[in-house]
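A quick write-up on the structure given underneath.
Missing here is one protein chain; the remaining ones are kept as they sit in the complex.
Up next, chain A:
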Amino acid sequence: MAASAAARTSIGLTLRFHRVIPDCSKCPLYRLKSCTSNRANPQRRSSFNSFRTMNRHLQTSKCLSQAQEGSSNSEDPDDVVNVVFIDRSGKRIPVKGKTGDNVLFLAHKHGIELEGACEASLACSTCHVYVSAAHFDKLPEPEEREDDMLDMAPMLQENSRLACQIVLTPDLDGIELTLPKVTRNFYVDGHVPKPH
């Protein structure tokens, strides 16, 4: 629904579309600049911002309201925070974020396979990541609600955090975030999901 998509975009929840829409950069029409599709043209994306419609009871955590609203396309070098995502197959994907970026949305923007089922409201554990040792202690302590959700994540480690609670700052430059390998041996750590 356009209204809810626009509402989400207007509070920085942009670019979920990247999950189900093909990668334009591989398309010959795009490369020849013959593509007339709206979504292939980044400048046109700003037209969504004009749909500042009602927030339909979208419940999110406080981190989201601090998240970068404008696009991260401009690259002011002072602001850039380099992040490396390591996906479930072990592939390293370096991306450039900005101070203030919410790491979950940065991941979505770059097509990293990190779900965010509850959309950053600390009501799930689907954005669980492992943080590189050098940067883990630089993150602010998790609030109790984040710890509660982390408890639900399979293969919890000492350096586990929820990506939706990580906001980039300059001292996090070079941070590496590894997606847990949730394999067929899903409960290899002995974690048993609770019956309903």
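Everything below uses one rule, namely that a contact is a pair of C-beta atoms (placed from the backbone, for glycine too) under 8 Å apart; a residue touches a chain by one contact, two chains touch by 3 or more; residues count from 1.
Operating definition for what follows: contacts and distances are computed from a predicted model.
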| item | value |
| --- | --- |
| Protein that the absent chain corresponds to, by UniProt name, given "Tax1-binding protein 3", "Dynein light chain roadblock", "NADPH:adrenodoxin oxidoreductase, mitochondrial" or "Sedlin" | "NADPH:adrenodoxin oxidoreductase, mitochondrial" |
| Residue in contact with the excluded chain [from A:102, A:121, A:165 or A:178] | A:121 |
| Sites on chain A contacted by the missing partner chain, in the whole complex | 1, 4, 8, 16-17, 19-20, 22, 56-60, 88-89, 113, 115, 117-119, 121-126, 144-145, 147-149, 151-154, 156, 182, 184, 186, 190-196 |
